[in-house]
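All protein chains but one are shown in place.
Right after this comes chain A.
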Amino acid sequence: MTSASLGPSHTPALGDEGLALELRGISKAFGPVQANKDISIQVRRGTIHGIIGENGAGKSTLMSILYGFYKADAGEIYIGGRRTEIPDSQTAIASGIGMVFQHFKLVPNFTVLENVVLGAEDGAMLRPSLAKARKLLTDLAHEYEMDVDPDAVVEDLSVGLQQRVEILKALYREADILILDEPTGVLTPAEADHLFRILRGLRDQGKTIILITHKLREIMEITDSVSVMRRGEMTATVQTAKTSPEQLAELMVGRKVLLRVDKAPATPGDTVLEVRNLQVVNSQGVEKLRGIDLDLRAGEILGIAGVAGNGQSELLQVLGGYASGTGSIRIKGQEIDLTGTASDARTRRARGIAHVPEDRQREGLIMDFHAWENIAFGYHDDARYGSAFHMDNAAMREDCAGKMERFDVRPPDPSLEAKNFSGGNQQKIVLAREIERDPDLLLIGQPTRGVDIGAIEFIHQQIVALRDRGKAILLVSVELDEIMGLSDRIAVLFDGRIMGERLPSETDQGELGLLMAGMSGEAA
């Protein structure tokens, strides 16, 4: 047992009025995997308590037990000091627990009001419930700064507003303890700020909030206390004011982690990529890029900052050869085809462009393929993997074993299927494949999305090492910290336009945040 509580004394009296929630010795195993091991935690009423840990640390399992999705193998749950059995989610709701999932559980074509009432109707007739809900919704919206039009259809709302509907749903069911699972993953910085204001308001009204996240910054910004999980165990519970991101990262990973990217100043060489007046219209006829100019030189990392959906994906797809556009792109001075008639992703690779796509599980890897099959993906025509028609599976396996070793993929087993690796190791497989082609230009989208802290450090080092070998790197990320830490230059994309270019040393999160919201200060 390694659970070391640095908080209040470990054996509180039963019925302690200060505790909203207490878990004692919760354990849960799935077959041979011990997802939760003897977890004890105390959450005081009217606080925001963070639970932080890497992917697969057991956070979600713990919350699923609390919400009645799983039954714990051992352990006890106390709510408001009273021992409570939670066999299903109805009991959890009745006990005052509300849950906001990472993937919202809303009916897209229902209105806000209908969604809020759904499953909590008072009787067979809908009208009285709706009227009651409408009244309550207006009160709540007023109280907590949560304005949502009750008659808006959910699918028309922004992601941030949909999340608000989820919170309102929980409050409508009179939740006292609100659990949020990775709530900021889909939000813009401004939306995240607004969410945090709402959460603080709820806390000040006496609600208890449990925030599950892997982002250290959010923990530091909003929580009062934080519990760290690692491999199914609770490694520590600390007061947020008395800790630091470095200490939390160490507790999460189990060793010291470099949070800052360590790199020397860039020594840019010749221009590798010239983009002029690039315009892209997507299949729905929406203009996604409205005339982009970019220059990228060898030995340089250009970071593209921006909130997701402002044209970054289209930029990567056009450069990667599988979306068409107009304008001009030159690679090392040579024009490349943008229409898609004379080129595709294959010909781009032949031109020395490698691409680590934004969504590795959807594009970068075939999840049902073995690692060794994935290692050739996109380069499966290469002479080293066989003759004109036949494929040399042994050569692919051997190549994969080498790449896995050099990129520290764990477990280093080429015959495992891609889906059996963690996010970080999946990304390392993609990186190994693309970086070891020694490309002139590496396109890399969201390099560390869903990747654990330990692997982030390694991935950043690999990107910087490629730059130092004189390669050009175009980095797209929605994580501002990552853009600030890795880039030699930063271009901010908003609504298909470059709002400005900045040097990381001469800007800050505030200025970039404004540019990302479409407010250009002075011209770049």
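Convention: a contact is a pair of C-beta atoms (placed from the backbone, for glycine too) under 8 Å apart; a residue touches a chain by one contact, two chains touch by 3 or more; residues count from 1.
Quick note on the criterion: contacts and distances are computed from a predicted model.
Only one chain is not pictured, and the protein name UniProt records for it, out of "RbsC_1 protein", "Ferritin-like domain-containing protein", "Oligogalacturonide transport system permease protein" or "ABC transporter ATP-binding protein", is "RbsC_1 protein". The residue touching the chain not shown here, chosen from A:Phe104, A:Phe369 or A:Phe458, is A:Phe369. Per the touch definition above, the residue from A:Pro268, A:Gly378 or A:Pro447 contacting the chain not shown is A:Gly378. Only one of A:Glu76, A:Asp224, A:Glu246 or A:Asp413 touches the chain withheld from this view, namely A:Asp413. Within the whole complex, the absent chain has one touching residue among A:Gly31, A:Pro265 or A:Gly285, and that is A:Gly31. In the full complex, chain A touches the hidden chain at residues 31-32, 320-322, 344-349, 355, 357, 362-369, 373, 376-378, 380-381, 386, 389-391, 393, 413, 415-417, 419-420.
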